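Have a look at the structure that comes next, please.
All protein chains but one are shown at their positions in the complex.
By written order: A and B. Residues from 1 in each chain.
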Amino acid sequence: MSQLKLSLSGISKSFPGVIALNQVSLELHSGQVTALIGENGAGKSTLVKVLTGIYQPDSGSISIDNELVELPTPHSAFEKGITAIHQETVLFDELSVAENIFLGHAPRTRFRTIDWRKMHAKARVLLHDIGAAHINSELPLKELGIANKHLVAVARAMSIEAEIVILDEPTASLSHKEIEDLFDLIRLLKKEGKAILFISHKFDEIYQIADRFSVFRDGEMVGEGELKNTSQQDIVRLMVGRSVDQIFPKRKIAIGPPVLAVANLSHPTEFDDISFELGKGEILGFYGLVGAGRSEVMQALFGITRTASGTITLDGTAIKPKSPADAIKAGIVYVPEERGKQGVVMDLPVFQNVSLPSLHKTSKNGFLVLAREFALTRKYTRRMDLRASSLSQNTGTLSGGNQQKIVIAKWLATQPRVIILDEPTKGIDIGSKAAVHEFMGDLVDQGLSVIMVSSELPEILGMSDRIVVMRDGKIVVIHKNDGTLSAETLVKTAANISLDAA
Amino acid sequence: MSRLLKNREIWLLLVIGALVVATTLRAPGFAQPANLLDIFNNTSILMILALGQMAVIITRSIDLSMATNLALSGMIVALTNAAFPDIPVPFLMVLATFCGLVMGAFNGILVWKLGIPAIVVTLGTLTIFRGLIFVIAGGSWVNADKFSTDFVQYTRIEFLGLPLLSWYAITIAVMFFVLMTRTPMGRAIYAIGVNPTASTYAGINVGRTTFVAFCISGMLAGFSGYLWVSRYVIGSVEVANGYELTIIAACVIGGISIAGGVGTVGSALLGALFLGVINSALPVINISPFWQMAISGAAIILAVILNARGQKQKGRLILKKGNTQ
Partner (left out) sequence: MTELPSKSRNIPDRLVSPIKTALFSWPTLLLAVAIFIFILNSFASPYFLSAWSLSDATFNFTEKALIALAMALLIVSGEIDLSVAGIIALASTIMGLALQFGVDTPGLVVIGILTGLVCGAFNGALVTGLGLPSIVVTIGTMSLFRGISFIILGDQAFKGYPESFAFFGQGYVWWVISFEFVLFLLSAAIFYVLLHRTNFGRHIFVIGNNPVAARFSGVRVERVKFVLFCLTGLMAGVAAVLLTSRLGSTRPSIATGWELGIITMVVLGGVNILGGTGSIQGVVIAAFVMGLVTFGLGLLNVPGIVMSIFIGALLIGVIALPILLTRLHDRVSR
């Protein structure tokens, strides 16, 4: 039964400044679910992209059914029977359910035209087979919820007779009931002999559905085996364990009076009843699973997301930021998670990125003064230990770590009161990570207050004074990080889903 | 029911119906079948062009050169007919279509192989084609008396009570409908407009599909070139000058999203028909035809606003109460 379907060996992939995958291996067996476990930035998504033909590995080999294969394009992966069901399912919103299932291999009539009747009939059968008979195959996909979109994606996988199915965090936005349905489906796929790669943070899910596991950390495969012989503790340890050279430069600073107070902040669909205080000189960590609503709360503080109710008080004054410009003026700045899209302007030089929110200070009556811009940029990039060949270099040509330094330098130049860092070290190299961490220590030293959203356990445990745990848009608990808090406790509070049946 | 209300084609049909009824109240003859068929016939060319434009817009591109493509193809067949009146008209139709195809392919290849934005490419070819008309015609016109009888009659002969011109539009609409809904290429055109990345995953060549869309719009523009010259019995540099924007207007009114991926054959036809009905209604109810431009402008703006309102995005719905509704 457990026949080796796909095996990767010695796969490496690096990007400028980052080694995303380092000599990793992975095996998938027919009729088995293999869980891929790892923190954000461990290399899981890079691996998925290698498997689906989007990235080409720098070295290593892939074999299917013991035959060496290459996956130069997404289409070739598709032809080899590999299909991925993503977090944000990549399908066609405007097209019908049936077409989403059959695009590229639609049934034809005698005249070689597309046979819609047969297509809908086949779609209905497929949907019925996977227990999704409630989905009308003629509806446009955009009218379905995430759970049903997943079902459509699974139906597509069945229709192309995919042998290898990758489920990339499929449960991230699903309710308890929907997760149960999905698991039934995965069991069905198992019975059909598919080899399944299941990516998730949630341990109870993994134990419920997976047969084998493979743990990734910092781009390396650090352990694999049968789940039934392995305890949850062991896996958490594998996932969290750090090489000893990772030191977090957390300094002991007396935390002052509250600078920022958030009370009962709510949003119609994204988060509810968020209340916390942030002291002067404090680093407040926000931990939770992907999609717990942490970024949404931060973006509300930064004036991007409109809130329905609740108050934000900064230095004793109530503020209502309606735009980032308002928030910046008040003294709240935000280092976004999506650096490339929201953080830096790739095609503009370093100095223009850094001076952007401070132009009113460097300019003279609205006219640019380049010398002052360069001076400002030099001052703050030096503090961040930026590595670049010149300040006029295009930001897009720098590594992720250096881009992140630019984003932080940009905000420091505005001399903020509160700096929010959203996954500040995601996807950046170890050296830049250390620089960012060290810098956070500097910041609080100077009396700034820091909010850090992070899914990386060592980071959040190593840096934070207190840790807010969020789940499903709500704050579950606020831990004091006094050295007794363990990674295991944190993971368990964040991942525990059994409390919330929908 | 709510689905029905969201359907753009039904709305357009209702609006057009209301227009016809309102006009008839003031000018009783307006709703007579003969007059309605006349309006249809008058709108035939715009309908054909709107279909071609639709194929391109769905792929997230735009073809500004359709009207000059039409004029150049029209001039080529006009000159051919004037010089060799014995060449059978069906051959000229093929010739016009072929000329259009070449021009469309030229646009398409620049967009596909060089990655130049479609709006720039077709802005350039728009002026080039217009200039070429002048060059090949030596600056002169082809007047009514130069055309062969067949050339003029092949849009006018009536068949089952309808002029051939209308039949061409009907035939093309049917063929186009089959192409867009019943062939893999048609579905690929939609797919790359909805989600180019996902299309690549599904094995669709985005660039090549865009190229094909330009070829389609070129062919339809070319064929319309013959129809235009035959219908208005003139070949000149001024033919369909500025008409490119009317074509786009028809598409926008039909609800075809400039962002790509959305639009049906029916809505493109009705968008064109809407403009056609307004065109015919104004003189009948004694509103100066000079109102026509402002009205179609206002209609476009209204249509864009409606299009945008239909496409409001939902949030991520993290809270469970959002999920359970």
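Going forward, a residue touches a chain if its C-beta (ideal position, glycine included) is under 8 Å from a C-beta of that chain, and two chains touch if they have at least 3 such contacts.
Everything quoted here is computed from the prediction, not taken from an experiment.
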item	value
Chain not shown: contacting residue from B:Leu126, B:Ile189, B:Cys215 or B:Leu270	B:Leu126
Candidate in contact with the missing chain, chosen from A:Ser7, A:Ser76 or A:Gln342	A:Gln342
Absent-chain contact - pick from A:Gly81, A:Pro170, A:Pro357 or A:Pro424	A:Pro357
Contact residue for the chain not shown (choose from B:Leu110, B:Ala173, B:Ile189 or B:Ala272)	B:Leu110
Contact set of chain A toward the excluded chain (per top definition)	16-17, 302, 304, 323-325, 327-329, 334, 336, 341-348, 351-352, 356-357, 359-360, 363, 366-368, 374, 378, 381-382, 385-393, 397-399, 402, 410
Missing-partner contacts on chain B, residue numbers	62, 64, 110, 114-117, 119-121, 123-128, 130-135, 139, 237, 241-242, 245, 248-249, 252, 258-259, 288, 290-301, 303-305, 308
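Quick note on the criterion: only the chains that are shown with their structure count from here on.
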item	value
Rounded Å distance between chain A and chain B, as computed from the means of their C-alpha atoms	44
Contact footprint of chain B on chain A as seen in their complex	52, 73-75, 78-79, 90-95, 99, 103-104, 106, 109, 112-114, 116, 145, 173, 175, 268-272, 291-293, 296, 472-474, 500, 502
Residues of chain B that touch chain A when the two form their complex	178, 181-184, 187, 190-191, 194-195, 197-204, 261-262, 315-320, 322-324
